[in-house]
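Of the protein chains in this complex, one is absent; all others appear in place.
For chain A:
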Amino acid sequence: MAQADGLTPPRDAPGQPRVSKLVLLGSGSVGKSSLVLRYVKDDFKSVLPTVGCAFFTKVVDLGASSLKLEIWDTAGQEKYHSVCHLYFRGANAALLVYDITRKDSFHKARQWLADLEKELHPGEGVVMLVGNKTDLGEQREVTFQEGKEFAESNKLLFMETSAKLNLQVSEVFSTVAQELLQREARQSHSAQGDAAVVLNAGPAPQAKCCAR
């Protein structure tokens, strides 16, 4: 629907940080919007259910470089599936969120991942599995190990968070951003590889290539 087909206009204006699209997906009420709210505004409060999609931006400062995230926070109710999976298209990164106190939300993550992969080209995009609500440890239904194994078998990054207590939240986003930058550097490196045989000198130019 929106921003489809990779026809995104070039938006890497010189001097501006690179822009990456990050989508959040996962079952209803696992805390997608709360994670974003905590990260973008350092706030935690009762968030309204997301109908459709909510949007945020945040510049991630990674010391030497920075990255601007366009955050697409999608609706979690499955009924919205048929509409919302279109929002995954063209994403550079995704947070696949589940609630560690709800096994069903973890099982559903598999389904969400399949949906996501339909919209991304293989190997494209950084995906992190996020187990949220570690503050409710005594109600835990999904162990850290289970999450980790699922992530590893699907080549996903993995972290557990608490949006409520602000545990590991900014780490999630900065890790994803870091990974995005690294991948990009690798890509531009290999792209240079061919041409750079002749002239392999000077500092690497600012990564400019489109991550897709």
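One rule holds for everything that comes next: a contact is a pair of C-beta atoms (placed from the backbone, for glycine too) under 8 Å apart; a residue touches a chain by one contact, two chains touch by 3 or more; residues count from 1.
We adopt the following convention: contacts and distances are computed from a predicted model.
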Refer to UniProt and select, among "COMM domain-containing protein 2", "TBC1 domain family member 14", "NEDD8-activating enzyme E1 regulatory subunit" or "Aladin seven-bladed propeller domain-containing protein", the name of the complex member that is left out.
"TBC1 domain family member 14"
Considering the complete complex, of A:D104, A:E152 or A:E171, the missing chain is touched by A:D104
Could you tell me which of A:L25, A:A54 or A:L181 touches the chain that is not displayed?
A:A54
For review purposes, identify every residue of chain A that touches the missing chain, sorted by number.
1-5, 7-9, 11, 28-29, 46-57, 70, 75, 77, 79-83, 86, 104
